[in-house]
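One structure is given below, represented as C-alpha cells, and several questions about it will come after.
Every protein chain of the complex appears in place save one, which is left out.
Here the chain labels run A and B in written order, and each chain numbers its own residues starting at 1.
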Amino acid sequence: MSSSPPLLEVQGLSRRFPGVLALDHVDFDVFPGEVHALVGENGAGKSTLINMLAGVIQPSGGTIKLDGQAVRFANPSSAQHAGISVIFQEFNLLPQLSVAENIFINREPKRGPIIDWPTMYRRASDVLDMLKIEIDPRAVVQSLSVAQQQLVEIARALSFKAKVIVMDEPTAALNDREVDRLLEIVRSLADGGVGVIYVSHRLAEVLTVADRISVLRDGRHVLTAARRELDEPKIVSAMVGRELLHVACPPRTPGELRLVVRDLSVEDYVKDVSFELHGGEVLGLAGLMGSGSTDVVEALFGLRSMQAAEIKLNGEALAIDGPRSAIRSSLGYVPEDRKRSGILPDLSVKHNISMGIVERLRQVVWVNEREDQKLAEQYQSRLNIRCRSVNQYISGLSGGNQQKVVLARALAGNSQVLLLAEPTRGVDVGAKAEIYHLIDELVAQGMAVLMQTSELPELIRLANRCLVFADGKPQGELAKDDLNQERVMALATRFDVKGKAA
Amino acid sequence: MSATTISPLSTRRSLDWDRLWERFGISVVLLGVWVLAAIFIPAFSNPDNFINILRQSAFVGIAAVGMTMAIISGSFDLSIGSTLALAAWTAVVTASATGSALIALFAAVLVGALVGCVNGWLVTVVKIPAFVATLGMLFIVRGITFIITNGAPSRYNGPEFIWWGNGSLLGIPVPFIVFLVCAAIGAAVLRYTALGRYIFALGSNAGAARVAGVPINLVTFLVFVIVGIFTGISAMLLGSRLYSAGPGLEPGFELNVIATVVLGGTRLAGGRGSMLGTLAAALLFATLGNVLNLLQIDAFVQRVAVGLVLLIALSIEGVRQRLAERLSRE
Partner (left out) sequence: MSTLRRLWQTIWESYRVGLFVIAVAIVLTLLTPRFMQAENLMNVLTNASVTAIVGLGMTLAIASGNFDLSVGSIAAFAGSISMSLVPSIGIAGGVAAGLLTGAIVGLINGLIITELRVPAFIATLGMLTIVRGLTLIYTSGHDIYLYGQTGYKILSAGAMPLVLALVLAALLGFVVKYTRFGRHVLAVGSNSAAATRSGVRTSRVLWGVFAIVGTTAALSGMIISAQVLTANGRLATGLELSAIAVAVIGGTPLSGGKATMIGTLLGALLVSTINNGLNLLNVQIFFQELTTGVLLLIAVAFSIRRGYHPRALLRRQA
C-alpha cells in the first residue's frame, strides 16, 4: 500500500459484556488511501468494533491509535471531531429537513445570526459533486430513496473532513446498479486519501472494492490479507472454520407430511418459496441478515403480509392474518428478538407462558388458576426453566431461561408446527446446549420444526434439511449429507462452491 | 413498552423492594399521614371527619379504578372530566324523571360507556393517538353537555336518589362502599380474568403482546369503555351528593384522577400497577384536602397542591430513569 504509517491502528482491542467476550484482543489497521474490508458472521464482533471506533462504547482493553497517537473517545462527538466518521446501518438523518441541512446540522453556515442558505446549498453541492452524486441539496431527505439517503450520509461524513470513514453494511438496501455506484464512490473516496473501513458480508462486493480484507470470528481476529491473495472459498473458510459442537445431530425420522407451502411471497421482497415440512424433522432456513429467511417465518405466523398459492396444515388450508389466527391454527412461534417482541417483562413466568391460550383456560369469566399453575410448572420441569417459582417475574431470569419461557409459550397451545427464529440468540453456551436437547426431544416426539438461524453450527447441529436464502429467494436446498458450513455460506453469498457465480 | 430495567442479580435472593414499594408504599404513607394528622390536628380524629374523608375519596377514586386499568394497558383518557359532567347531569335528570336511583345509575353508566366507545373507535379504528383523541373529546363532550343543558345545571333531591351520595350503611358512607366494590371488581378483573392479563401484557410490551396472541385493538377499545363505565358510576354518585349536576362540574377532575393513579404506584408507561395503590392514593388525596381544609388553607392552594404532588410523583420516576440510563452506558 504505502510506506506511510497507518491512519488508524487498533491493538489488542477487547470488549467484555456481562457473560460474553465480544471482542478478544483484536488487531486492525487502516492506511490512508486504502479500502480495508472487515468480514465476519453475525456475532463475530464487527458491530462491537465499529461502536468503539464511533465512540459509542468504551473498550475493556487494548488501544486505539489515530495518526500514531493513542486516543480515547468518550462520546460520538469526540470521535467525529478526531476525524472518524461512522455510517451506521440505521441512518442518523433528520427526515423532514433538506439534504444540505442534514449534512451541515449544527454547523450551519451563518451570516451574523442568520443562516446563509445560499452558502449552505453551495457547500452541499460541492460535497455531493465531489462524490459525483446527483441529488438536489434542497430535496427533503424523506423524499429520497434509501440509496440516496445513504449517499447523503456519506456526503455528511465526508464534509467532516474525515480521515477514516467506516461503513456498516452499506449495500444492505441497495439494488445492483446502486451497489455499483456506491462501490465507485468508495473507491474514489480512498483515492482522495481517506481510509475506508468497509464492513460487509457480501463477499463479491468486498472482493471488488477492497485492498485488504480482514476476517473476524467469534470476537477474534483470524485473517488479514491483500485482496489478490484471497478468493471467496478462502474467506468463507476463515469465517466459519471452527469446531462443531461435538454432539452431532441425532438421526431424524420424518413422519407424515404436516405443512405444505407453495409459492409464498412476502411483501414484495421474498418470492418463490415452496417447501414441505414433515413431523419429526427440522427444516432449517439459512441466510445472512436481510436474505429473507426471517421474513418467511414471520409471515407464516401472520406478522407480515404475504401471498401464497397454498399453505396447508395436515391437509387443511390455513388462513393466517395475524398471530391470533396462527396460534389457533396450531402454529407456535419463538421470535428472534426476545426483548423486543418476545417477553412481557413486567409479567410473571406463568403469565408469559399462558398468554397465547389464556382463553382456553377460562371457566366462564375467571381464568382457571390451578390449570394455569399446573401448565406452567409442567413446562418449567420439562424445559428445565431455572427460576424460583413460576410466579416470579420473568425479568429476573437469565437470557437462556427467558428464551425457554418463550419456547414454552410457543408449545403451550398444542402446536403442531414450531416456528423458530434465531432460537438461541443471546443465550449462553450451557443454555444453548439445553435448548438443542429440548428441540431434539420435541422432534423425536413428532414435532415439525421450521427453524431460521444465521448461526451455522446451530443449523448443522439441528437441521436435517436446509433451505438457503439470499436476496429474498431460496438459492438451494441442502440435504443432511451436503449440510456443511462452507456449502451453506457459499449459497448464502451467492457463490456456488463449485466455482459458478450464482 | 414499559421502562423496566432488568433487576440486578442481587435482588433475586432478597425481597424485591421495587415491587413491594409499588404495591404497598402509598398505603404505608397513608397510614403515616393519618397518624401524624391525628396527633397534630385535634379536629382530625373526629370520627365524623374521618367518615367525610372516606366519602370524599370515592368520587375521584371510582373513576380512578377505570383509569388505572387504562394506564396499565398503556393508554390514557383525558376526556373523563367532561364525561363526568354529562353523565352526572343525565343521572340527575333521569332520577327526577323516573324517581328511580338505579335507572339513573344505569343511564349515567350508559353515557360513560358511549363516550368510551367513541374514544375507543377514534383510537383503534381512526388511529388517532389516545392523547389527541381524548383531548378532542374532552372539548366535544363538554360542548355537548353545554348544549344539552343550555348552560344550566339540573337539580333533584328525591330521597332515594340522594341517599346514594349522602347516605351511609352501618356508618360507612355509601359512595365509599361503592368505591370498595368497584376497586374489588377492578382488582379481580386484573388479577383473575383473561382481559386483565391482556391489559398488563399490552402495557408491558405491545409488540410482544401482539406476537403472543393478545387481541390488541379489542383490548384497547374495551379499556376505554371501562373507563367510561366507572366514570359514569362516579358521576351518578357525585350528582347525588350535590343534588345537582351541570356543565362545569368538578373542573380539573381528569388531573385529579390521573394524579391518583400515578401516585398509587401505577407506572405511566404501562405494564405495572396496583388497585390497592389507587385505593390508598384516593384516600390520601382526600386526606390531603381534608387536612388543608382543617388548617383553613385556601381552596386554591389545594389545587396547586394536587398539581405539585403529581409532578413530584412523576419526577421521581423520571429521575430514576435517568440514573438507570447513566449506569447502563458505563
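Note that a residue touches a chain if its C-beta (ideal position, glycine included) is under 8 Å from a C-beta of that chain, and two chains touch if they have at least 3 such contacts.
None of the values given here were measured: they were computed from a predicted structure.
The chain not shown here is touched by just one of B:Val33, B:Ile140, B:Ile177 or B:Leu218, and that residue is B:Ile140. The chain not shown here is touched by just one of B:Ile128, B:Leu180, B:Leu218 or B:Leu276, and that residue is B:Ile128. As for the chain not pictured, it touches chain B at residues 74, 76, 78, 122, 126-133, 135-140, 142-144, 146-147, 150-151, 251-252, 255, 258-259, 268-270, 298, 300-308, 310-311, 314-315, 317-319, 321-322. With the whole complex as reference, residues 76-77, 91-97, 101, 105-106, 108, 110, 113-115, 117 of chain A touch the missing chain.
One rule holds in what follows: only the chains that are shown with their structure count from here on.
By the touch criterion stated above, chain A contacts chain B in their complex at residues 58, 301, 303, 322-324, 327, 333, 335, 340-347, 351-352, 354-359, 361-362, 365-367, 369, 388, 393, 395-396, 409.
Within the complex, the chain B residues that touch chain A are 1-2, 4, 6-7, 11-12, 16, 19, 192-194, 197-198, 200-201, 203-205, 207-215, 271-272, 330.
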